[in-house]
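With one protein chain withheld, the remaining protein chains of the complex are depicted in position.
Entry: chain A
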């Protein structure tokens, strides 16, 4: 629980705030996109493993909240803002692709 008490110059403070803002957008917006993609992919993907449609959908939706929480922590936990963005965007893109391919009536 360390907080910097000393006050850095204004420019670095501005940069700091920009980095926090960037990660916050990654956590909130990106995290939601990732969670939504995981809900969508899970809802169709779990069916491939023999789950009933309604159960697959419900399981994926409940898991999506766990995904969101992990994504938010990832966004603030990893070393650089760039890595934070990549770690959210890549899996989100992959899951969205899976959802798109498997969605009923979408790709066929």
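Methods note: a contact is a pair of C-beta atoms (placed from the backbone, for glycine too) under 8 Å apart; a residue touches a chain by one contact, two chains touch by 3 or more; residues count from 1.
FYI, contacts and distances are computed from a predicted model.
A single chain of the complex does not appear, and UniProt lists its protein name as "PepSY domain-containing protein", one of "succinate dehydrogenase", "PepSY domain-containing protein", "Membrane-bound O-acyltransferase family protein" or "Thiolase domain-containing protein". Within chain A, the residues in touch with the undisplayed chain are 1-5, 8, 12-13, 15-16, 19-20, 23, 35-37, 39-44, 47, 51-62, 64-65, 68-69, 72-73, 76-77, 79, 99, 103-105.
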